[in-house]
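For this depiction, one protein chain was excluded, whereas all remaining protein chains were kept in their positions.
Coming up: chain A.
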Amino acid sequence: MNVDDIVRDALREQAAEQPPAAAGFADRVLAVRRRRRTRRIAAAAVVTVAVVAIGVGVPLLDSGKHDVRPSGGGGIVVEKKTKAHPDQSPPREEISVGGTTLAGYFIPDTVKKTAETAVYQRTYHLLNPRTGKYAKTVDWSWVAVAPGAKTAAVLEQDLPASRIGLLDLTTGKVERWIPVDHGAGGLAFSRDGRKLVATTYTKNPDLRVKTEGDIEWSPEWTSSRTGFYVLDVASGKGDWNEVRLASDDGRLGGSVLNSRQDFALTDDGLHVWSGNPMGDIGKEFWDLKGNKVPTPAKDKHLQWYVDAGKSPDGSLVAGEFAGKRWKTSSWIVDAATGETTEVHGQQLLAWVGNKQLIAWDIGKNDKSEFHQRLVLVTIGSDKETPLSGFRQSDEGIEGEAGNAGNAGRWEPVFAQP
């Protein structure tokens, strides 16, 4: 007996055990459809009201009480204060806890380019550290914010880009351009903000395609990733390193990476790593010259799809969804021993010190997995502090499921102190 026989038998046995669909399934589907359509109309109404409210609210709120941040000056000033706006989604005013700052957010949208192609586009709203408000910018296809939330590295529209801009978030102006020979599609700062990793692609990694008879856009299954630069931010210098796709090196198979699968530096700055969803351990590591290295022991619990990564002291790793003790919770993994504990939060986004994190979470008794807000959670505590308003559940938008780009959704960009 071969493995495929067992796979076949196991699947058939499992299918045979399935109880039939509940009676009235059609009515349930039709009811959901009606509800979504109604909600879509309601959502449009809410947006109109919000715009009016902003128009009235801004002059009242903007009475000089912000401007608490030092303007420049070298030293890192960590604000201990919590700035939360549980009534705002997407936020209009600064959200930050203990120096970890929501430096901006983007609103994703799939923009049709030709009959067969579209681009997953991010419209960024970036925090101006002087005004403490988020302002929309349409210039950038990709923004990585440096620790301290004063500077960002940006890529212009139409990826891959031939230059990287260093943007002053206070003035909104690009201070310096770093030209690159290999087109860059993604950027990530090192933990200390001194280095910048640029992932290079030959095609736009945010391209979406529609294939035969299809009604929705989907990312390409093939990757055009070519390698990475590790750039010194101060001088703009750094070498490009080729990283060949699995299909190039004679081993079996086409490339199985996501069309966007960016590189990043490990927290100690010694290695570059990236997710490898179809690989054995889901990630790969290289030295700064692009030579493949074995997984560093202290990085073996990293998950590329968990944004928070390692705690500032390196002892803990933010893990994936847990859902054991609470309906929505996530794992915290001991970087050395692999021991796990659970913490509140559906999706861990950024560390605040070594004991707290900012996460997405749904409300109590919330039925929709997408109706989430930013919250502050603490390891070993039941307390959860809301930081933003709820994101609109994307069940409200017809024709989209899951995490595709939709109106009403916003995706946070955090900066460490």
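Heads up, the rule we're going with is that a residue touches a chain if its C-beta (ideal position, glycine included) is under 8 Å from a C-beta of that chain, and two chains touch if they have at least 3 such contacts; residues count from 1.
Following the convention adopted for this analysis, contacts and distances are computed from a predicted model.
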item	value
Name under which UniProt lists the unshown chain, selected from "Putative solute:sodium symporter small subunit", "RNA polymerase subunit sigma", "Phosphate ABC transporter ATP-binding protein" or "Succinate dehydrogenase"	"RNA polymerase subunit sigma"
Selected from A:Asp287, A:Glu320 or A:Asp334 as touching the chain missing from the view	A:Glu320
Sites on chain A contacted by the missing partner chain, in the whole complex	1-4, 6-15, 18, 20-21, 25-30, 32-33, 36, 209, 211-216, 218-219, 221-222, 247, 250-254, 256, 277-278, 280, 305-306, 320-321, 323, 328, 346-347, 369, 398-399, 401-404
